[in-house]
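All protein chains of the complex are present and in place, except for one that has been dropped.
Then we have subunit A:
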Amino acid sequence: MTTLVIAEHDNSELQASTYSTIAAAKELNGDTVVLVAGHNCQSVAEQAAKAEGVDKVLLAQAEYLEHLLAEDVEKAVMAQEGDYSHILAPASTFGKNMMPRISALLDVQQISDIIAIESDDTFKRPVYAGNAIATVKSNDAKKVITVRATAFDALATEGGSASIENVDAGTHTELSNYVGEELTESERPDLGTARVVVSGGRGMGNGENFEMLETLADKLGAAVGASRAAVDAGFVPNDYQVGQTGKIVAPELYIAVGISGAIQHLAGMKDSKVIVAINKDEEAPIFQVADYGLVEDLFKAVPELIESL
């Protein structure tokens, strides 16, 4: 048995989500092979080769793989000859986008967003916005799986010495072409992996008021997140959204400010180690999951909090 992990990266760095996916692969029997598909991404393959738990790295490079479009990644993965019992990718927008294509072409029913591995064919995954946890057994010969990164602790990034092999990069389908990207530039840690997250909701009132949360975040070395309501209202960009249909986070400390605690929001943060809620409504459901609740106007509490840190 051999597991193939499809690496998420930006052609220069291997993403944290990949290290978590490798950790999940190590819970399965057999070797772990990492496929790095991309453009000018030799350094990513070198990082993967050094990662703990990796037995071999496959490097598939082509200019059209630069933006990792789903149709082309599909071709690159399908071009690999090895016989893999399991194919894994992170359940990020990268994995969610391309993995079902591979699954369909292999005639396999994908298991999405697993949070635990019971055995080589049985996995746990949340359904209904995390209101229920299903244990699912796959009867397909191969397993195609996306992994919730926050559920698996990443292994060491150094220490390994796997070989790197150049492999076929498939073909450019030209079904889809890259036009451009508008990425949120931030000096702050990545929302998905930050140790502390400070999130704001509709209660923030407007985008300018989010500056207050940014100041608080900088004091704590935190990432800034938001509820759907805050994103829909245009206070912050879409990639801030935490929840069932946004990002899943599980930091050591999650501070929810002016967020009511709708089930869809809780789905994205309730596995945080310590939750703090600041809300002026003492009946707000967020208090039911908060370790520390402060019933107060956020415009009074947040400046005070910044002051006392």
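Definition applied: a contact is a pair of C-beta atoms (placed from the backbone, for glycine too) under 8 Å apart; a residue touches a chain by one contact, two chains touch by 3 or more; residues count from 1.
As a convention for this text, contacts and distances are computed from a predicted model.
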Name under which UniProt lists the unshown chain, selected from "4Fe-4S dicluster domain-containing protein", "sn-glycerol-3-phosphate transport system permease protein UgpE", "Ion-translocating oxidoreductase complex subunit C" or "Electron transfer flavoprotein subunit beta": "Electron transfer flavoprotein subunit beta"
Residue touching the undisplayed chain, where the options are A:A62, A:A79 or A:V295: A:V295
Absent-chain contact - pick from A:T3, A:Q61 or A:Q244: A:Q244
Residue, one of A:K50, A:R188 or A:K270, that touches the chain absent here: A:K270
Contacting the left-out chain in the complete assembly, out of A:L4, A:A23, A:V231 or A:V257: A:V231
Absent chain, residues of subunit A that touch it: 67, 69-71, 74, 92-94, 96-105, 107-113, 122, 126-140, 173-184, 192, 196, 220, 228, 231-232, 237-239, 244-245, 247, 252-253, 263-264, 270, 273-276, 282, 287-296, 301, 304-305, 308-309
